[in-house]
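All protein chains but one are shown at their positions in the complex.
Coming up: subunit A.
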Amino acid sequence: MRLLKSQIEQKQGSGFATLLPEEPEDMWHAYNLIQPLDLLRARAVRRVSKTSDSGSVASQRITLDLTISVTATDFDVGSGQLHVAGRVAAENEHVKLGSHHTLDLELNRKFTLEKRDGWDSVALQMLREACNAQRHAELWAVIMGEGTANICLITEHQTILRQRVDVPVPRKRRGGLDGHDKGMDKFYATTLATLLRQLDTTTAQPDKTIPLLLASPGFVAQSFHTYIKTEASRTTHKPLLALLPSILVAHSSSPHVHSLSEVLASPTITTKLSDTKYARETALMDKFLALMRQDDGRAWYGPREVERAVEKGAVGRGGGVLLISNALFRAQEVRERKRWVALVDRVREAEGGEVRVLSSLHESGKRLEGLGNVAAILTFPLEDLDEEEGPGGGGAEGEEMVI
């Protein structure tokens, strides 16, 4: 994402930023940035009908710049499309104030965002992150098992399941061994064909090869790797041959996407991709879970518990880490968002702890989501953070955790 123009006052955070999304991932950033009640100005196509004096209605589609006050956002992960619904906030000759419009944000089409309540620290950080011009690491991963494969694209901020391959493979049987081998061959062929189709659509830049990670329980990934190699040399498929050196093979415990976290934490992968955001996030989550297992009161999860721990100053200098999913900042309620921004600000500024905003689209973010979207590693053990409340309060908390 390119920041074309910004006029943000540092103190109150009032002002606007004009942004130009350049790649699909930028839509994800935009999705995280745009909040309800924000003012969004972008180019729009709108059908305008005019009633003439004689009463006849003429309808016309015109392109115009519209400013809307956002009411809802809708993000399609698969295609990376963002639709922002809202009500027109600045009247012009074609559109009345308060009429509804849904803006479809498009790549390479600028938009201007103005925060109703000013740009808070989290928003500013997001903006910085979004406009980080540094080349983002990307990774294709195929998590496979016998007969199933999940083809994922892992970017800096997202893990997108692009395609799932399911080929029935007969199990080994007496006298039916052909079926199994044939089935596996067919499975490899289908997976490779699907993978190539996925790769081709995205590798617009020929100079850059995205590493490909194959992971599976057992020997499936290795066999698939061998299959790709033989297939590449047999067909002399140029892009495939170019891909060969960047293939990594790893072990996963299951053929499901959620075992990616385990793959990304494995030493073979971390040595090669150590400095990526998801690798760091994964490592953090693992550390948190390890502390959790020790059960010595140094790791807590859940909104109430973490807030209380922060209040007690446990998430501070010297190892205190606040893990928070960006899903919380997308809250539709402004109050809710403010609550979390305040928490982040407090940890970062007042307590001096570390704050990690995890992407809810990564595996680590998903793991955090299960824990109520927020967790904390404390500097000193605290017991009974959850037991102070009455049963009523606990019920409410339980409901939150389910989200």
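General observations
In this section, a contact is a pair of C-beta atoms (placed from the backbone, for glycine too) under 8 Å apart; a residue touches a chain by one contact, two chains touch by 3 or more; residues count from 1.
Here, contacts and distances are computed from a predicted model.
The chain that is not shown carries the UniProt protein name "Elongation factor 1 alpha-like protein", picked from "Serine/threonine-protein kinase STK11", "ER membrane protein complex subunit 3", "Mitochondrial distribution and morphology protein 34" or "Elongation factor 1 alpha-like protein". The omitted chain makes contact with just one of the residues A:14, A:190 or A:223: A:223.
Of A:173, A:197 or A:338, it is A:173 that touches the chain left out of the display. Only one of A:5, A:50 or A:256 touches the absent chain when the whole complex is considered: A:256.
In the full complex, the hidden chain is touched by subunit A at residues 147, 166, 168, 170-174, 176-177, 179-181, 217-219, 223, 251, 253-254, 256-259, 262, 289, 292-293, 295, 300-302, 305, 366-367, 370-372, 386, 391, 394, 397-398, 401-402.
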